[in-house]
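Note that this complex is displayed minus one protein chain, with the remaining chains in position.
So, subunit A:
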Amino acid sequence: MTPPPYASSRRGFLALSAATALAAAGCSAPQNTAASAKPSVSGGTRLTRIGLDYPFTQLPLYSTLLKLSTTRAKQHGISLLTTSDNANADTQASNLNTWVARKVPAIVSFPMVFEAAEPIAKAALDAGLIWVTYGGSLQHQSADIQFSFREGGTLLGEAAARWAEEHLGGKGKVAFLTDSTIELGRERTKGMIDAFTKLAPGVDVVAQEQAIDPDTGLSKAKAILAKHSDLNIVLGVTDAAAYGGFKALQQAGRAKDDGKTFVGGQDGSAPSLLAIKQGTFYRASAALAPEDIAAAIVDVPRAVAAGKSDASAQVPIALVQRADTARIDDLLAQNDPGAS
């Protein structure tokens, strides 16, 4: 039986949107291995447990990553431990300290406050554990998993600018749904606005409003439309916010496939991917692949344990548009690993 369209897995509306500041790139700490890790055939050590500390459990991406990384870990005979930080930096610190005390051999942590994680990472390394920083770098770490947040914004801004040149003759009105509360959001916002305004200087920027969720995106876009009913372009720092803008435009009477309207976001969330696939004026999303992230969560600490000198990973980001049907289907399938 083919699952109904809504049932296919949805990449988080706010996927990664709550990420914290990216610390300045630091020197890699000595690559220690855990006392409880086992010797491997290759001469390094084989991990038996990895602790994944992802504080934003409210995001749909968390469920997807948990499933994918658990599966991948099992393939290598590794059990995956998790924390429940409730998006609280204090709870996160407490949970991480517990793991260090319990000597969990490898910890992959997405620090909410990088400065607060630094001494815990140092303690982990001092205890002979592997510490992998997710979404940034620390001074004390074995390796990191990086994402280019600005690049996602730049890809989206450039695509929208090119579309404005081709379909609006370089004129029109654009509204940005932004985030200035966290570094990830600021990076994405800057990439998006800089790229767009540089390549489409003739398009009027009529609003820059804080919005990362669909509800806020909807109400902000409604207000903007009340003042600028001829708004052409809405670009979002997240797909969730952009999807709210998409709905506001439709509710204002814009046809789903209006040729003079462009909505785009970032994350590759499932509702947005479906809207792109259906040929609506939701035309682009800068998407990360959950499988790439899940692979990095398991493979980076394994590589450190195996003694690899440069174990860090950069998770790629790509712009998805209507023509990328196979890529959209692949991302939708990745978002719902249980359905495949």
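The criterion applied here is as follows: a contact is a pair of C-beta atoms (placed from the backbone, for glycine too) under 8 Å apart; a residue touches a chain by one contact, two chains touch by 3 or more; residues count from 1.
Please note the rule applied: contacts and distances are computed from a predicted model.
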Absent chain [UniProt protein name; select from "Ribonucleotide-diphosphate reductase subunit alpha", "peptidoglycan glycosyltransferase", "tRNA 2-thiouridine synthesizing protein C" or "Amino acid/amide ABC transporter membrane protein 2 (HAAT family)"]: "Ribonucleotide-diphosphate reductase subunit alpha"
Option touching the unshown chain, where A:Thr45, A:Thr83, A:Ser109 or A:Ser269 are the choices: A:Ser269
Touch criterion as defined above, residue of A:Lys103, A:His167, A:Lys222 or A:Lys308 at the omitted chain: A:Lys222
Where the missing chain touches subunit A, by residue: 4-7, 9-10, 12-14, 57-60, 62-64, 178, 180-181, 207-210, 213-215, 218-220, 222-227, 229, 240, 243-244, 247, 251-252, 269-271, 274, 335-336
